[in-house]
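The complex is shown incomplete by one protein chain, all other protein chains being positioned as in the whole.
A and B label the chains in the order they appear, each numbered from 1.
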Amino acid sequence: MTDKPNLLGWTCPRPLQNYPTIVMGHGAGGKMMADLIEHLFAPAFDNEWLGQMGDATKFDPSLWGTRDSSLAFTTDSFVVSPLFFPGGNIGELAVFGTVNDLAMRGAKPLYLSAGFILEEGLPMETLGNIVTAMAAACRKAGVKVATGDTKVVQRGHGDGIYINTSGLGIIPAGVDIGPANARPGDVVLVSGTMGDHGIAIMSVREGLTFETEIRSDTVPLYGLVEAMIEAGKGGDTPSGFDGHAPLRGIHCLRDATRGGLAAVLNELVDSSKVGIEFDERKVPIRPEVNAACEMLGLDPFYIANEGKLVAIVPQETAENVLAAMCGHEYGKNAAIIGRVVDEHPGLVTAKTSIGGMRVVDVPAGELLPRIC
Amino acid sequence: MKYIDEYRDADLTRKLLADLQKTTTRDWTLMEVCGGQTHSIIKSGLDQMLPPQIELVHGPGCPVCVTPLEQVDKAIALASLPEVIFSSYGDMLRVPGSKQDLFAVKAQGGDVRIVYSPLDALKIAKDNPSKTVIFFAIGFETTAPANAMAVLQAKAQGLGNFAVLVSHVTVPAAISALMDSSRAESGTTSPDMKVDGFLAAGHVCTVMGFWEYEPLVEKYKIPIVVTGFEPVDLLNGILKCVRQLEAGTYKVENAYERSVSREGNLPAQAVIKQVFEMTDRAWRGIGVIPMSGYKLRPEFADFDAELRFPEVQAIQTKENPLCISGLVLQGRKKPSECAAFGKECTPQTPLGATMVSSEGACAAYYRYGRLGK
Partner (left out) sequence: MCLGIPAKVVELYEANGMKMAKVDFGGALKEACMEYLPEVKVGDYTIVHVGFGLSILDEKEAMETMDLLRQIDSLGEEGTA
């Protein structure tokens, strides 16, 4: 986030600097909106596809790689408040969130769309900072914003800014990663410490400070996924499960965003119709995050993460995949936390710190601090 | 974390469980009167590790579950007023009122804010002089000193736009009421409620001390052990209680000595007395228990939300007729014995407070019931 947008070098007769905040006119489709695109969005995202400036962007068919690869498509909307928090901002989330959704199917992310809903009164400088951060995030993730849209809503009808990004990616031949692929005997891994992002956000709202600042962990994960897929090659489920053909390589990947680890594990047991057991003590959690959770009465397994994934891999390749994760900059604290079982299909259980057992249920809704 | 990790030690827990198994020769039912203890038990899985002869019943120790329906409805009515900022501890947001909950009010545009401390609510009042900030002062004696201080501070700082909706409940009267109602049935403990001993709430006693329980053990001839919250603390309390039961003794014992003394925290008690006075309180699902709650003293009437907005006093409440959470809270019925359990009433669509609270008995049963236990 080092380069600031150049709001001074305007050539148009009504330069943006006359408007320190967003007004309704910026979404009206006329000259003001064109100025915003020409002087803010286009220079920031700068690429030949966005440069087409058509109602739709046209891609050459050669972009799709080999005939055996598959196209992956995803969308996500970003409404986080506050817009800026320790370790990140809504712009970065908007890029990395969608890029990671693609990566979780094993897809190399290529192109994004970016739709902005701006609230009347949003300071131009704030928008500039967010767009600059998005552009930097795109470069970091190796993606291009190929098409976009801008709308403005009346003051009071939005939280400053909402962003929607859709993403296109290519899944290479031979890669089959999906939520229904977990099999009994598989190993459950996480790529690093849990709870950082949610506590970083909450620390702004609750006035918590930390000895070592808790920062959101939002990063692009395709590089890590690529390394994991490579390390997982050759893995094979010993015999078919329920008549299915044996699966090769990584079975499941999910990024543990809203609802945290608990939400992801529950989704996986549901989709794959298996059970999961994990050991609470094996889940890496930073001591400061643990302390904040104790204080607020929150369960760290339910707290949102960004830039962290949960993987389910066959037992034979688990150690290899773990080594690959630990060797990657975004997987340094990766750990094996549990396994997939055929008992209690549809339920996730955890071994507690005292050696007992508890059911880790689906999150009920918004996570609330408690006093009781 | 110091004073936490050592009390969650797996080896010590195993050792204490073994001690407990050696000590227990008969069936005993213990009631713990604190939502925090219930939460800890469920989270650690401790209740499934106890000797089979020991049953833990979760009593009415959770403000979420026992806050009277009228007070919840009043909270919802107040939060819906456009000139009000309604602040509350997070626990209360999903508690169902007669028609909806505070979360729904928030969704409809009410300014409902979760606070960690009553002092945060005071700050909101200071920062928003044109609005009335109402704070939902719920809880047991543990939370009363904090809530009381907020009122004192509001008076001292001249915050005329701050008010509290009080709904405090106190533990000793509840224990009496539970024991009286069970004894009244048949002269001895009624068949559907058999409590042999109590684990008293460690943080309630941190504030109030434990001398108030001495007349109770004399009257009902049951042991009461002041107990903490971590697995080692809970086992310490259970062990002491079972040892008494096996020996046929009944007295008040302290198993949370590092935080609790017989007289309690005197400065905190003084401020409670300064701001609050005892009153009858309706406990949700149980009924009115005389002298079992706090209300604001007349000299603080200016800060009473119910006096400032008298229109909320006329609220008609309507509890869902299918809900038997009161009987569950008293330990007289198990959640699985409720006709609506798991059908109309689930954690996603709760009919009563015991299904909302993550430590409510019904929510806990629902979660573990799916394991076939």
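In this text, contacts are C-beta pairs under 8 Å (C-beta built on N, C-alpha and C of every residue); 3 or more make two chains touch, one makes a residue touch a chain.
What you see is a predicted model, and the numbers here were worked out from it, not measured in a lab.
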Which of B:113, B:194, B:243 or B:297 touches the chain that is not shown?
-> B:243
Looking at B:204, B:222 or B:363, which residue reaches the missing chain?
-> B:204
Chain B residues that touch the omitted chain in the full complex | 1-4, 6, 12, 15-16, 18-20, 22-23, 34-36, 61-63, 89, 116-120, 139-140, 142-143, 145-146, 149, 153, 156-157, 201-204, 206-207, 229, 232, 236, 239-240, 243-244, 246-247, 249, 257-260, 265, 267-268, 271
What residues on chain A make contact with the chain left out of this view?
-> 206-212, 286-288, 290-292, 294-295, 297, 370-372
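Keep in mind that, in the parts below, only the chains that are shown with their structure count from here on.
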Contact set on chain B toward chain A in their complex | 1, 4, 8-10, 13-14, 35-36, 39, 42-46, 48-49, 62-64, 89-91, 93-94, 103, 114, 116, 139, 143, 231, 347-348, 357-359, 367-368, 370-372
Spell out the part of chain A that touches chain B in their complex, as residue ranges.
-> 206, 287, 290-291, 294, 296-297, 299, 344, 346-347, 349, 352-359, 361, 364-366, 368-372
